[in-house]
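A single protein chain has been omitted from the complex, and every remaining protein chain is retained in its original position.
Now for chain A:
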């Protein structure tokens, strides 16, 4: 018999992340490499296990191969369990019918059977594309205390930013009386982080009801939460005051990587009590040669550095040749920057090669904000070829 679980987490990992352009050509956004050896989804998965949640359903849809292979049996996150553990939940066919996930709420609706197997009291809905450390068990405790039907984690943002988020308008005790999606004139600065705790019976009721409405977009933010607020359910905002970052754009992905290079980095990855786990590549220690200059950077195992690396993140298995310069850049796993090549304010895709004396991007100080050059995965930038600032490359450029 399968034991009853207090809480099951459902992790939405089906998003394409289209604003990340060539970086999500072959992988879903949660599988994008981050900070030297991680993938974005590692943060949410690690939060789950560190919060004591050992049953996690991962809903995939867009380009799932890489993500499925990465998660595997969940062992790196200690989620390979006899009872519970991690389960990958792609859309599937029921009888003669079957359909893609129409929206976030529909994705959960289609997997109600998975949740019912564990007969939980609470369901935590998470998204696999944010960088943050959060103890969900504190939030669940708050949810229980308030005897809430739904609790939504919120972050205090500035008033200017507020119109980019789903905003919760609350009473003094944090009970939500109104939810506004991207309001032009926000009344509050409590922005939804996309982290929800539901009492399972309430969620089941509202998911079923939402599914019966053919005009619904089947989305948590747009449909389920407003319906619950209107239905006079007790919906609460749970204030989170840590670091949280949506890495939905090239610029925010770059920024989030760079923030971890600061001495007062907003996320302490070294904290043994809240480790961020990742599937570890098996690589030898990295080598810094005679003549290598490495300043304010992150370098991962398997990499060999002969040139100059400043204010950059070099993933595992990378290579920076003699007299090459990598500055203000992110070099994803297995990418090579060969002798004499210059990479400035750029992101270099997995296993790509920047050939000798090629130049990618422009000095950060000299180009407009956010003009990050991006070279997609498995590409070759030919010898002496220049890729301009802000350019996004997704086919080989051998000769100019």
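The definition used in the following text is that contacts are C-beta pairs under 8 Å (C-beta built on N, C-alpha and C of every residue); 3 or more make two chains touch, one makes a residue touch a chain; residues count from 1.
The criterion applied here is as follows: contacts and distances are computed from a predicted model.
Missing chain, UniProt protein name, picked from "ABC superfamily ATP binding cassette transporter, ABC protein", "Transport permease protein", "Glucose-1-phosphate adenylyltransferase subunit GlgD" or "Paraquat-inducible membrane protein A": "Glucose-1-phosphate adenylyltransferase subunit GlgD". The chain omitted from view is touched by exactly one of A:94, A:147, A:270 or A:369, namely A:270. Here the missing chain is touched by one residue of A:87, A:288 or A:392, and it is A:288. In the complete complex, the residue from A:35, A:151, A:170 or A:329 that touches the missing chain is A:35. For the chain missing from the display, the contacting residue among A:110, A:174 or A:300 is A:300, taking the whole complex into account. Of the residues in chain A, those that touch the hidden partner chain are 35-37, 75-76, 261, 263, 269-270, 275-278, 280, 282, 284-292, 294-301, 309, 313-316.
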